[in-house]
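Let me give you the structure first, and then I'll get to my questions.
All protein chains but one are shown at their positions in the complex.
To keep things simple, chains are lettered A, B and C as they appear, and every chain counts its residues starting from 1.
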Amino acid sequence: MIFKSLFYHFKESWKNLFRNAWMTFASVSSVAMTLLILGGFIVMTMNLNYITQGVENKVEIRVHIDRTAEKDEVTAMRSKLEHVKNVKSVEFSSKDDELELMRESWGKNSSVLDMFEQNNPLHDVYVVKLVNPQDVEKAAKDIESIDFVDKLQYGKGFVNNLFNVTRIGRYVGIGLIVGLIFTTIFLISNTIKITIIARRREIEIMRLVGATNAFIRWPFFLEGIWLGTLGAAIPIGILSLAYYYLYTNVVERLNVQFLQLLPPNPFLYQLAGILIGIGSIIGVLASLMSIRKFLKV
Amino acid sequence: MIFKSLFYHFKESWKNLFRNAWMTFASVSSVAMTLLILGGFIVMTMNLNYITQGVENKVEIRVHIDRTAEKDEVTAMRSKLEHVKNVKSVEFSSKDDELELMRESWGKNSSVLDMFEQNNPLHDVYVVKLVNPQDVEKAAKDIESIDFVDKLQYGKGFVNNLFNVTRIGRYVGIGLIVGLIFTTIFLISNTIKITIIARRREIEIMRLVGATNAFIRWPFFLEGIWLGTLGAAIPIGILSLAYYYLYTNVVERLNVQFLQLLPPNPFLYQLAGILIGIGSIIGVLASLMSIRKFLKV
Amino acid sequence: MIEMIDVYKSYPNGVNALNGINIKIEPGEFVYIVGPSGSGKTTFIKMMYREEKPTSGAVLINGKDVASYKNSKIPLLRRNMGVIFQDYKLLTNLNVYENVAYSLLVTEETRTRMKRRVMDVLELVGLKHKIRMKPQELSGGEQQRVSIARSIVRNPKLVIADEPTGNLDPETSIGILKLFEEINALGTTIVMATHNKDLVNNFRHRVIAIENGEIVRDEVKGEYGYDI
Partner (left out) sequence: MIEMIDVYKSYPNGVNALNGINIKIEPGEFVYIVGPSGSGKTTFIKMMYREEKPTSGAVLINGKDVASYKNSKIPLLRRNMGVIFQDYKLLTNLNVYENVAYSLLVTEETRTRMKRRVMDVLELVGLKHKIRMKPQELSGGEQQRVSIARSIVRNPKLVIADEPTGNLDPETSIGILKLFEEINALGTTIVMATHNKDLVNNFRHRVIAIENGEIVRDEVKGEYGYDI
């Protein structure tokens, strides 16, 4: 019974968008704006999170091995390190490796290091990564007590502060996104509700000439979907283009060490899914909820 | 002529808020929501900016003075430091001061430092602050060439990276605020426009019974102000309470070294001004602009 | 077909629009409802299609109390009748054809039969040439005729008309009344509230007069009555 007139409803809902052109424009653009903010925020927060993870993964304790240690003592040291709580991985880096690293980071000035080729003044190093980089201080203390540890290298207070900030940042970010999603839902449904309230007379007349609630709902239901998806399409387009541009051009040029963005491929599709989902589901819910109160004539 | 009926318009605009109660609720809550986002964002950005400045001001180069330097050589060093480009201030800190500082920062463990009382192994230090902390690397290079400089202490690569990030962050923040302001304006005016379009018949009838455009505009003009200010009052309330709570409680407890917030006193008033301004001006403009097209019957 | 038992209606603002109505209308009857402005005719009519519920008393349509209809079943009640509203109640978004067709659409009529039927009734009210126009582009009388066309397009067993000729010239009014008599002859019950003395007096049918919400007169083949 419903499907017989589904085509009619389809056509009707589409026509209605043009009949109430101004309202449609206002709704769609409001939906687009709110989703643009939400989307932009999701992009920002997820990337900040990604960057933070990147920084955290870079946290390592460089354990300088005492020059007096014998080969088997060095090996023993490794297993001791591996047994320290919170240690994820231990990697050996010989003093020649270290020199090479230094050479790389000095770039064009590295020729001054040539003099060390014969007599390398550096230490062999164990590079220790942690399961939970935020507890670096504790791990460092444990490691210091191991034999033949000459010196530890890691970013002390600053790393700690950074972690405090990123932890707060992450909570704030998640809180804001949840808040923004509710706000978006609220704003979109408000806009759609107002446009439908403006059409209350129409709905009342439909009831009076014998249309069932289901019959009346259909075009509004579909209209809600159109408004939502049209409204989502715009920010998806803008965000995708902007993000892609940012990803391929700007970031590379800035060349900031730990500023790495999420690769667009799965990320932008996920984003599109979220936005279309919020847009259309809310569009539908808002229109259905707001016609409900006019369906009792 | 207009003032004679100003009281009427006043009453009328106020009554209209209740007559179209649902529309009023929808408009006010939408305005409130958008201004809440905008306000929250302003709070965040301005504080991040403040924090960043705080960090920047903490950037200092600690110049360790060679132990062999004579008294007059140390004095000469000061004037040399003061003449280095970009240097804002130079302060002397004796090795005893330094020991005291260390003692403070070690807190309860500081008793181990007692053994140094007699034979202080630390250096005298010149603490150099910069006009433009972002150019710390260059200043350091200049300073290193001065006589009797033993060693420089400052956060090398990390500080640099931090500056890159905060610079980007600042641009992004300003960009976002400007964007958000436009979005807010757009959303608010959209909402108000829709509610007025729903009342187009009303406006047409007023024209038909001889009301001048000015006369018709007045109640809508005032309504716009009410909607805007009511809509702004809510986020101002929420933001002020939340910020005050954050400022007095949370931040203190977290005790993160460089997380200092703007003092509420002038800041919250400025914020309130901005939000009420945007709310009411936009409310007025939106209602005037949207009735304009119905004033030609 | 229609029975009202001790029907009272008070509006929320305190107006007592109906004060104890008892009436019985048999299937196939043609009934005029007359009475001064504000006497309760429209309220009486609204009871039948359940736009308003009686404050007390029962309104039976085909033996079933309309107050007992669940909200979701009211449309089914209304599908068995055609209503001409005093203020037309046309859908401003739809054109003339669509306004009339909407009544058939809601009952899921097939498209081809629908089209023929809609064009037929629009021809009857003389608006076949204006099917693409929106209500706002029509004269008052034309809007009223669209509303008349919509009410009869479903071939209802009951047509309820509230002042259907208020904006029509006498000639068109008589045409509409003859149309009503034709469908009445085919078995449709007609209930028509009207102020049109000439129609009531020239096309004699049962007349029910309402004053202050009470039935003051009920005559078979009656007259309009209020002579001045």
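The rule we apply is simple: a residue touches a chain if its C-beta (ideal position, glycine included) is under 8 Å from a C-beta of that chain, and two chains touch if they have at least 3 such contacts.
Only a predicted model underlies this, so the values are computations on that prediction, with no experimental measurement involved.
Q: So there's a chain missing from this view; which of the remaining chains does it actually touch?
A: B, C
Q: Among C:Asn62, C:Ser139 or C:Asn155, exactly one should touch the missing chain; which is it?
A: Hidden-chain contact among the options goes to C:Ser139.
Q: Among C:Lys128, C:Lys157, C:Lys197 or C:Arg217, choose the residue that contacts the chain missing from this document, as touch is defined above.
A: Only one listed residue reaches the unshown chain, and that is C:Lys197.
Q: Which residue numbers on subunit C touch the omitted chain?
A: Here the touching residues of subunit C are 11, 13, 15, 34-38, 41-42, 86-87, 133, 137-142, 144-145, 162-163, 166-174, 195, 197-198, 224, 226, 228.
Q: Could you please point out the subunit B residues that touch the chain left off the display?
A: Answer for subunit B: residues 1, 4-5, 8, 16, 19-20, 202, 205-213, 215, 295-297 touch the chain left out.
Keep in mind that, in the parts below, only the chains that are shown with their structure count from here on.
Q: Determine the set of chains touching subunit A that also touch subunit B.
A: Touches both subunit A and subunit B: nothing.
Q: Specify the chain with the shortest distance from its C-alpha centroid to the centroid of every protein C-alpha atom present.
A: A
Q: Could you tell me which chain lies farthest from subunit A when each chain's centre is the average position of its Cα atoms?
A: Between subunit A and every other chain, the largest centroid distance is to C.
Q: Approximately how many whole Å separate the CA-defined centres of subunit A and subunit C?
A: From the centre of subunit A to the centre of subunit C is 62 Å.
Q: In angstrom, rounded to a whole number, how far apart do the mean CA points of subunit B and subunit C lie?
A: Computed from C-alpha means, the inter-chain centre distance equals 66 Å.
Q: Using the touch definition from the top, which residues of subunit A touch two or more other chains?
A: Expected reply: no residues.
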